[in-house]
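With one protein chain withheld, the remaining protein chains of the complex are depicted in position.
The block that comes next holds chain A.
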Amino acid sequence: MKSMMTKLALAGLMTSTMIGGAAADDDTIKVGILHSLSGTMAISETTLKDAMLMLIEEQNKKGGLLGKQLEAVVVDPASDWPLFAEKARELIEVNGVDAVFGCWTSVSRKSVLPVFEELNSLLFYPVQYEGEESQRNVFYTGAAPNQQAIPAVDYLMNEEGVERWVLAGTDYVYPRTTNKILEAYLKAKGVAEEDIMINYTPFGHSDWQTIVSDIKTFGSAGKKTAVVSTINGDANVPFYKELANAGIKAEDIPVVAFSVGEEELAGLDTEPLVGHLAAWNYFQSADTDINADFIDAWHAFIGDEERVTNDPMEAHFIGFNMWVEAVEKAGTTDADAVIDAIVGVTVPNLTGGYSAMMPNHHITKPVLIGEIQDDGQFETVWETSGTVVGDAWSDYLDGSKDLISDWRAPMSCGNFNVKTGKCGGSGS
């Protein structure tokens, strides 16, 4: 027991000297990784932490950045929203990182926003989100609603002839805002009130019998029906199982999901789900050389050929390369210089095109609609001809349709109201 204690103490001493040594070392550029490694969100975020470690390692192999090596600083905010803010502060103030890559849920992003504003640092946020936000210190590399939700609805309307809509989501900010936008959009397209059914369920909902049977009833009104699902993470597995068991086939009532990717399907037998859809900006099945290289690198890094890649990983890939390029362009890692330099930076994405950072701190992305295959992968059945510019403020919501965002010099405003001509119209 005693020797154990000594060992522990020794280990503790070693770690603290290592941290101390690192902090004193000015030859590295530090990159913060703020993803939950425990708690409910660990299921999705751990992968992103690994993806970031891989990207940093690869950059170091290429000679680092500005002649210095990159060093990853990993913290665990444990799926605890207030802890995200504390850990972000720790990364910036204590560890002195120059940029942070992290967050998954909208509530965790909202929790760290004031910290990044106050300490003037950079956050790259890799997940699709509800929009209605544009902050000077944050770069949104995931999809805004117009890069995911709206094209998906268009696809169902035009290709599948859907006339009746079920908007099903988990009860929190992303589904609620997205569904508000979609409802306004559908009504603008002439869909009647009674042809839209909106349904919310708690996090981790596992008893889907009633809702699946409601969907079945709703779908038997003689019009082609589809489900637009913003159901989050874990709750999807029992939802799809219930759908499959209740015999709802994709040919009859297709489900298009915005939160179901390769990673989520890994826990499912996808045989009965073939044909259900997902809308993303990247699928692992994308048939390009750069994607094949990325997948090979990922498998080599993680040491497991079975691990899949997904859309938020691509967002980190794009965001990280944009940051690297902006730092090289600015010649410094200083936040203000990077914020000025990064607008207009264009890097290759994994689907064979290029993504550019726009003045509203969102990026351009292609939109892909994929059908689930029996091997747990998606097959692209439709894609936009070019890339779509992420729109921070939705054109279909009353409060936000007059707002634009432009962080370049004269305007420098995240919510400029074009009607009143003033910065700070409404919203955040």
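As a working rule, contacts are C-beta pairs under 8 Å (C-beta built on N, C-alpha and C of every residue); 3 or more make two chains touch, one makes a residue touch a chain; residues count from 1.
Heads up, the rule we're going with is that contacts and distances are computed from a predicted model.
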Query = If you look up the hidden chain in UniProt, what protein name do you find among "Helicase", "histidine kinase", "Heme lyase NrfEFG subunit NrfE" or "Amino acid/amide ABC transporter membrane protein 1, HAAT family"?
reply = "Amino acid/amide ABC transporter membrane protein 1, HAAT family"
Remark   = Per the whole complex, from A:242, A:311 or A:391 the residue touching the absent chain is A:242
Given A:57, A:93, A:118 or A:269, the one touching the chain that is not displayed = A:269
Remark   = Had the left-out chain been drawn, it would touch chain A at residues 37-38, 40, 42-43, 46-47, 159-160, 171, 199-202, 204-207, 209-211, 213-214, 216-217, 219-223, 234, 237-238, 241-242, 244-247, 250-252, 254, 263-264, 266-269, 272, 274-275, 371, 373-374, 379, 381
